[in-house]
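This structure is in structure tokens; I'll ask about it shortly.
Every protein chain except one is present and positioned as in the full complex.
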Amino acid sequence: MTTILDVILLGLQTGAVFSLVSLGVALVYKATRIVNFAQGELGTIPAFIAYIVMTGFQVNGEPVTDRGRLWIATLVALVVGAGFGILVNTLVIRRLAAVSPVTSLVATAGVMLLSSAMAQIFFEPKARRFPQYVGGGFRFPGADVTVAWQTIVTLIVLAGAAALLALLFRTPPGVALLATAQEPFAAELQGISVSGMRTLAWGLAGVLGALAGLLGAGVFASIAPAFMTSTFLIPALTGAVLGGLTSMVGAVAGGLLLGIVVQAANQINRSFDLGIPGPPQVAALLVLLIVLLVRPQGLLGKAA
Amino acid sequence: MPARNSDGPTPVLEADSVSIRFGGVQALQDVNFAVNDHEIVGILGPNGAGKTTFFNCVSGFYTPTTGRIWISGTDVTEMRPDERAQLGLGRTFQQVGLVRSFTVLENLVVAQHMNIGYGAAGGFFGAPWTFREEKIVRARAMEVLDFMGLADLRDSPVTGLPYGTLKMCEVAAVMATDPQIIMLDEPLAGTGPEEGEAFCQRLKDMRRQLGICIVMIEHHVPLVLKTADYIYVLNFGALLAEGLPEHIRGNEAVAEAYMGEGAKSLV
Partner (left out) sequence: MATQEHELTVDEVMAEEEREAEELARKAREARDWRPSRQGVVARFGVLGLLLVVVLAAPQLVPDVYTNLVARAAVYAIVALSMNVLVGYAGQVSLGHSAFVGVGAFGSAYALTEMQLPFPAALVMAALTGAVGALAIGAVALRLKGLYLALVTIVYAFFAQEVVFNIRSLTGGGAGQPAPRPSYLASDLRYAYFCIAVLAVFLVFDWRLTGSKGGRAIQALRDDERVAASWGINVTSFKLLAFLISGVIAGIAGGLLGSIEQVAVPLDFGFSLSLTFLVMTVVGGAGSRWGVIQGGVLFALLPTLLERAHENFHVFPFTAIDATIEPAIGALLLLLTLIFTPGGIAQQQAHLLAWLSFRRFKDVRETTGIAPGGMGARP
């Protein structure tokens, strides 16, 4: 008999990954006022690069997971993530002919489409095994389900990233970052390099995306082209909007909350045999819709 | 302060005790205002005094927290902006109020929306009478452009034109709506002294030929003192003074608001 505690624990497992992606979305939004539709892909590509490093540069091999390889692959993935983020900014976002929130969204959607399409071409739409950083799990007292150690790792990384970012925005470089988002012209006049700040923001988002990809791959222990986008993007967007697009802590809270809500929906659908198709997605969509209609600025965001 | 002439003929535009609050800021406080037939009324005041906020309340873009607004005796306080426009209220905006993606002529054609008789559906399905009305509307647009001296620019897209010309086009568009009263928000911004004089002269011509009333927010104090029949001065959201131009000119409080302590008169 699955209890509420079970639902919460299971929800935290996926919720943690949602939050990592939400954090990336919120970061990009807070720093550039753009909703980054490609945040999922900022995770898929580094995850695949890590995979390639671990398989000895084969597209379809078995990943070798000794500690050394794993850490090298992780490092490479983080660098690739940062690079990918910066590349998106330099090649696409900076060069948009007409800049508005909507064209930027469409542009990031275009990047997402291009990235997932290219991944499908190079890697074939096949799932591949991807190792977890820490295998196995433990029995949480009072619950039926085993909590994977990977989830704990993810939560720790999440907490660390969120704390760092929240701190960042209180330091001078972080404030400069915010200034460029809210008043780019004034920031430029103050001597802040707007393009430098944006590069920084996208680089950080890329690192976050890579972390999300590496850890998210561990949730199901597999990767496939565009897996981060297809599995996690919509819930992550929902989590970010729920928490408030401008709040780091909100993004984390929103993602975790959504993970639990989605799991609960799954459970309710099963227990009461409601027969609703795809309850997790439906739940996420409903939450997003309700938030947008009732309180668009989310739980912790500032009203626009 | 009581309304200007509570026992005279119905003012074309009247506002009574209009107040509005944004968050913690009292942007307008108990503003009373009236415009009578054929009048040119000026609104003066330093930046941030609440002049455009007042216009937005009259137009219907903001809902005042207290107060009522009448157009020709009809209480419009609950009405939408487009409903107030249909009662003859026209207005210009600080950032030029034109449709950027259209040409000058097209702007004047859209502006006549209220005066086009056929329903939208008739338009879509190409009913024959719509073509005739379209011709009439275009002809009228040309008339207004001729009157304003803009006829040559009719096919120019709005985006390429210089600022001064755009302000003229905006006034032309408002004229095309056939208003009873026009509210101009800083029409002389960016114009030099001669252009300003010419514009004010044209306002007087319009008033005479077309019988409309004009309300003008302006910073160009001497021109307003010369052109207006009556002036209101706003400061920090409240009416600082009102009266005939001569009285405002010599009003110490107004002078101090504009030019600091010790100023004795405006010009």
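Here are some notes:
We call the chains A and B, going by the order they appear; numbering starts again at 1 in every chain.
In this text, contacts are C-beta pairs under 8 Å (C-beta built on N, C-alpha and C of every residue); 3 or more make two chains touch, one makes a residue touch a chain.
Predicted, not measured: the structure shown is a model, and the values here were computed from it.
Within the full complex, the chain left out of the display contacts the shown chains A, B. Which of B:Phe102, B:Phe147, B:Phe236 or B:Tyr258 touches the hidden chain is settled by the complete complex: it is B:Phe102.
Summary of contacts with the chain left out: across B:Gly8, B:Gly48, B:Gly73 or B:Gly160, the touching residue is B:Gly160. Against the chain not shown here, chain A presents residues 33, 35, 92, 95-103, 105-107, 109-111, 113-114, 116-118, 120-121, 234, 237, 241, 245, 276-278, 281-282, 285, 288-289, 292-293, 296, 304.
Interface residues of chain B facing the missing partner chain: 59-61, 80-82, 85-86, 89-91, 93, 97-102, 106, 109-111, 113-114, 116, 118, 120-126, 130, 134, 152-157, 159-165, 173-174, 177, 192, 194-195.
By our rule, only the chains that are shown with their structure count from here on.
Between the Cα centres of chain A and chain B there is a gap of 51 Å.
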